[in-house]
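Only a single protein chain was left out; the remaining protein chains are all shown in position.
Labels run A, B, C and D following the written order; every chain starts at residue 1.
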Amino acid sequence: MPDGAAPVLDVRDLQTVFRTRTGEVHAVNSVSFHLQPGELLGVVGESGSGKSVTMMSLIGLLPSPPAEVRAGRVEFGGRDLLKVREKELRALRGARIGFVFQDPMTSLNPVFTVGYQLREPLRKHMGMDKSAAHKRAVELMDLVGIPDADRRLEDYPHQFSGGMRQRVMIAIALACDPEVLIADEPTTALDVTIQAQILELMKELRQRLGMAVIWITHDLGVIAGIADRVIVMYGGQVVEQAPVKELFANPQHPYTRALLQTVPHLEGARAPRLKVIEGQPPVLSAPPRACPFRARCSHAFDRCARENPARVPVGPGHDAACFWDAEREAPRDV
Amino acid sequence: MFDAPRRKLVEVNGLKMYFPIHGGILRRRLGEVRAVDDVSFDIYEGETLGLVGESGCGKSTCGRAVLRLYDITEGSIRIDGEEIGDAGYKLLRARRPKMQMVFQDPQASLNPRMTVARIIGEPLDEHTALSKPEKLDRIYELMDAVGLNRNFANRYPHEFSGGQRQRIGIARALALNPKFIVCDEPIAALDVSIQAQVVNLLEDLQSKFGLTYLFISHDLSMVRHIATRVAVMYLGKVVELAPRDALYGAPMHPYTQALLSAVPEPDPNIETRREHIILKGDVPSPANPPKGCNFSTRCPQVMDICRQIDPEFREVVPGHYAACHLHDIQQTRTAGEPAAQEVSPSDQQGEVT
Amino acid sequence: MTDMPVEETEIIRPPRNQWLDVWDQFKTHKGALMGAAFFVFILLAVTIGPLIWTIDPTYIDIRARNQGPSLGHPFGTDQLGRDTLARMLSGGQVSVAVGVAAMALSLVVGTFIGVLAGYFRRLDGILMRLTDLFLALPLLPLLLVIIMLFRDALRSAFGPEGGIFILIVGVIGITSWMQTARIVRGDVLALKEREFVLAARSIGTPSHRMITRHVLPNVLSPIMVSATLGIANAIITESALSFLGLGFPSDFPTWGRLLFDSTDYLQQYPERVIWPGLAISLTVLSVNYMGDGLRDALDPRIRGR
Amino acid sequence: MLTYTIRRLLIAIPTLLFISLIIFLVVTLAPSDPTANLPLSIPSEVRAQIRESLGLNEPLLVRYLLWLRQFFVYEPLHILDQAFGWSLATDDMQRILSWQTRSPVADLIVQRMPQTLWVVGTSYIIGVLIALPIGIVSAYRQYSWFDQVGTFVSMAGFSVPTFFTGVLLIVIFSVQLGWFPSIYDTTHEVTDLASFWVQVKQMIMPVAVLALYNAAQISRFMRASMLDNLNQDYVRTARAKGLSEQVVVLVHVLRNSMIPVVTVIALGVPTVFGGAIITEQVFKVNGIGQLLIIAIQGGDVPTVQTLTFIFAVLIVLFNLVADVLYGLLDPRIRYD
């Protein structure tokens, strides 16, 4: 992908904190990444790694309180989204930035028809009247592969199967031709065969519509099949960033490496025993001043406990936040 | 791989679990949800039978029915030579120590108001007459076995992470030295890095205590890792059952093929060139299964006969069972020959037994 | 709620009773905390108060009737010269005792019925019809019948005050358990589907232990909330019974009785209405607030926030 | 839905018959006496004659069966006759007569319905109308000062006995200020604006007392229901679509939150018909509630029996209505 093109979305040093009864939880710490036009950026990480919170923070979807975006810049369309007023954000949401959430069961309002929910953004952002919106809704349903659109628009979400519901969610997200689509674990709740359908649909839509997509998932297989570029998150920060093939072929961060080894494969030789990452992911009560992964890291050394590594370039378009150089089997010189 | 003459620990025959549907003014029985519809399989001592399928296919119900957590509609279940399909409450209670279960959601399967020690100790309370210190010793022993710090004994489940909770659940299942454990999606609710920990633990325990598992999962990669043999369920029926490598290497049933092809492989090089069989539509309702073969509505290789006659579940090659008319034809054509032609090209690297 | 506070890497936290968590959350609810403090104050006042303020609440000092607040009678006296403070204290004993006892009775009945109906499918229909029946029964005639049938027996067994106390508690209790039963039943139905109940079944835990060990502890939060509402409801009902002339004997002061007796004097001696009115309202209010706080505190979803 | 409704109605029949028997036993066995309110100067022989003339000498079962027949056969016929001028009922079809007034209980109920519906009904509607916005705002701004005040007021609403608030209002607004009448005039008819104003004035106090009580309860339900829904995923979806907060809360959340609240409101409707015993007494509204309490005090078994049974029917009926409403409002629920 052309490195020179201006990113459609540029996030710098984002920091988000949750205030809870027991104190603050630092869910997102100094996260920076960018999204190129037309690319699909995969975001990988375990639950609690801050991947969803990051994306919600971008566009003011986190409930505040308890969430609070402390610092950072989110550049989109020439403006810093963290500084614009709620009203303008609202004009962006659903229009220029679309969302698809994990659980299509609960993410659709159960008491409104699918048609109503699909027409809502059209009428709000594109000022369509009811019949125009209806026409467009039918088109969208066709687009996401729901047959018999005219009739099914009058159905309620519970009358759809899980896969169909997720297609509806995608249709809603795509309603206003957004420049960016943020999909938060959109296939996690689905069965593999349905997941395959959705992934296929997604590929097709991207070809047709050409929007940029942020795809959050914990499933490395999905990432492998669909992403152009991947960022790996751990402990509220981005620990590695690389084009997809590069990442799988040449993972630099010990976490990424371990992660790739823990998952069993469907093909290839069957490992007699799975690799494990011992221990638990952290929950941070303060911005980390050390590497959040050090307790589970097999290469951790004294520096990891003193300093939180910054991301450094380790290859073409590839950077990682680690003091250990895996190739040289020695500490990195940064 | 299987040298000694193996003993069947679990024999399930013609198991049916129907849930009635009532309706109408007088709430008459209108029909039933055929959650498990005539399922038969055996599990040999010491092996792990993987049971895979999509949500709603009846695999969890099947697992629970095998442990007689439900009153089954029909069929026979023999565990360690004893029929429990129609056992009454007392007999069943006496047999419980032999067969245990590990549950999907470690959060939901632990009583939030009980301490770890009480949770692990509950089976001991019910089935042994151990004194308090003896019981505590046993609890500590179990906590050691599953890798839980003894200091955690007095804590409550909500203080633990998912993986640790699952360890508690496993310790509870082990308390009475069972022979057979049904693992009902034990890793589905866990993070990737934790899944491996739990699976390794299960494997370790199996070799240590000689356990037999029925491992229910929708994660085909993980089943490939852990199972000795694998059964695939679709809409209440087992459509294919085979030793692990035979199944993954040469799936016979079109559904198994589709299922396997749908699993994304965590390797962009392989993933981008893999052929995915995209099934059309959704699984039909088990309350109203299609006529003929249950898979006929979505099968890419459907034939006329499939819409008329429900294919028989039978041994196509030794040890490899399937329920598909495709193999009827093959058998009539090339009787006796192994049906290895069905193997797709990309599967050739798989180790075939 | 995902894995909660895990400091940095390893969870090393002292073993913690979950009631401490409940208490922690409860503390953050200011209203609930104040309510609890006030309720404790009331409890102390009515239990210990009479030991300190030793004027006999039934002692009639006819020369000192209808007095306003003074040093000798901080709350004044009533139309017979009885000390209002003393009557408030002993009246509070009865009112609070009625509240707590009636609540306890209605909870026991409600929980029992609710658990049975929710847990045993076969009993569900009949027990829920029973609940409907009780919901549709008229309270007053029922009260008269019960008084007729049981008063003498209870009086000879427990003495006059004890007898009517048991009667009133009984009547309020058995006419207010239905809501609890419905809520508990609903929760038990949901609970029955939870995996830990299935887990216990897989162990072979028999039904009665299943209920005591797994079901009851987990329906505790709705029960606790019902409990606080029940106390409030019972105190109000007792005062309404006094209004309808069916409460305690006249020389046996309760807040409801004091309030009712003094409404006639609202214009001349407003303070006489204010004391019992305030006592009832504030107690009920504090108990309600406690209930609110308890509901939040017992809800793990809220507690986690 | 229809079969469900029919089935529930069928189940209701035996339930109600059983309830009627229980009510009958309770009311009959209660130790009250229709002659209790007579002056003591009336000798006991005369009282015995009076009781005999009321049919109190018949065995219990006979009286119960007679009542059943009167309620389910004779009364409907008489009511049809009255309504359409037919003559279905014959002379020997004795209506249910009140022992106190010796007039048909049905007539008494019909006579009292208007004031009860006016006062209790209005207060219920007003209570609901106040409760909904309070509940919505309290939930949306949970723990804000509005929420705190709303919580306090609503809790105070049901923690102060109505016999106290009622008298307090009378002393302030009737005695001291002289704004509103302390006695409700049931004969007042609204014919023009002036008389409507008179009606409003006499309704204000009882309605206020009851509305406060109703609003208190319903606003708590509304708040809880809103809170349940505000954290749902679909709310996030609605926000992600760029909808304004107003639309998110008042369209998406409210629509879902209203489902349980509407059923709660429906469940409360029988209490409207039941009247408000204490409030009616305090303000002399003399509606259904007062009819019941006077009948109980006067040992008027037919009136008590008939009234309580009608309440029972209404309760059972509105239970059903609530369930059906739930099914209608929530597209996910399907009864069959």
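In the analysis below, a contact is a pair of C-beta atoms (placed from the backbone, for glycine too) under 8 Å apart; a residue touches a chain by one contact, two chains touch by 3 or more.
Just so it is clear, contacts and distances are computed from a predicted model.
One chain of the assembly is not displayed; among "Multicomponent Na+:H+ antiporter subunit A", "Peptide/nickel transport system substrate-binding protein", "NAD(P) transhydrogenase subunit beta" or "phosphoenolpyruvate--glycerone phosphotransferase", its UniProt protein name is "Peptide/nickel transport system substrate-binding protein". Touched by the hidden chain within the whole complex are the displayed chains C, D.
Checked against the full complex, the candidates D:Pro59, D:Gly85 or D:Gly178 give a single residue touching the omitted chain, namely D:Gly178.
Note that of D:Leu40, D:Leu61, D:Ala83 or D:Leu193, the residue touching the chain absent from this view is D:Leu40. From the set D:Gln82, D:Thr101 or D:Gln217, the residue in touch with the chain omitted from the display is D:Thr101, counting the whole complex.
In the full complex, chain D makes contact with the omitted chain through residues 29, 31-54, 94, 97-98, 100-104, 107-108, 111-112, 170, 174-175, 178, 181-183, 185-187, 281-282, 284, 286, 290-291, 294, 296-299.
Listed by residue number, the positions of chain C touching the unshown chain are 58-60, 62, 65-66, 79-80, 82, 144, 147-148, 151-152, 156, 160, 245-246, 249-251, 261, 263-265, 267-268.
One rule holds in what follows: only the chains that are shown with their structure count from here on.
Looking at A-B alongside B-C, one finds more C-beta pairs in contact between the chains of A-B.
Distance between chain B and chain D, defined via averaged C-alpha coordinates, is recorded as 56 Å. In chain B, the residues touching two or more other chains are 161.
Of all residues in chain A, those touching 2 or more other chains are 47, 280-281, listed in ascending order.
If you check the complex, the residues on chain B that touch chain C are 64, 67, 69, 92-93, 96-97, 99-101, 103-105, 108-114, 122-123, 126-127, 151, 154-156, 158-162, 169, 172, 176. Interface of chain D with chain A (complex): residues 231-234, 236-244, 247, 252, 255-256, 259, 329-332.
Residues of chain A touching chain D in their complex: 59, 61, 63, 90-95, 98-99, 101, 103, 106-112, 120-121, 124-125, 156, 158, 169, 172.
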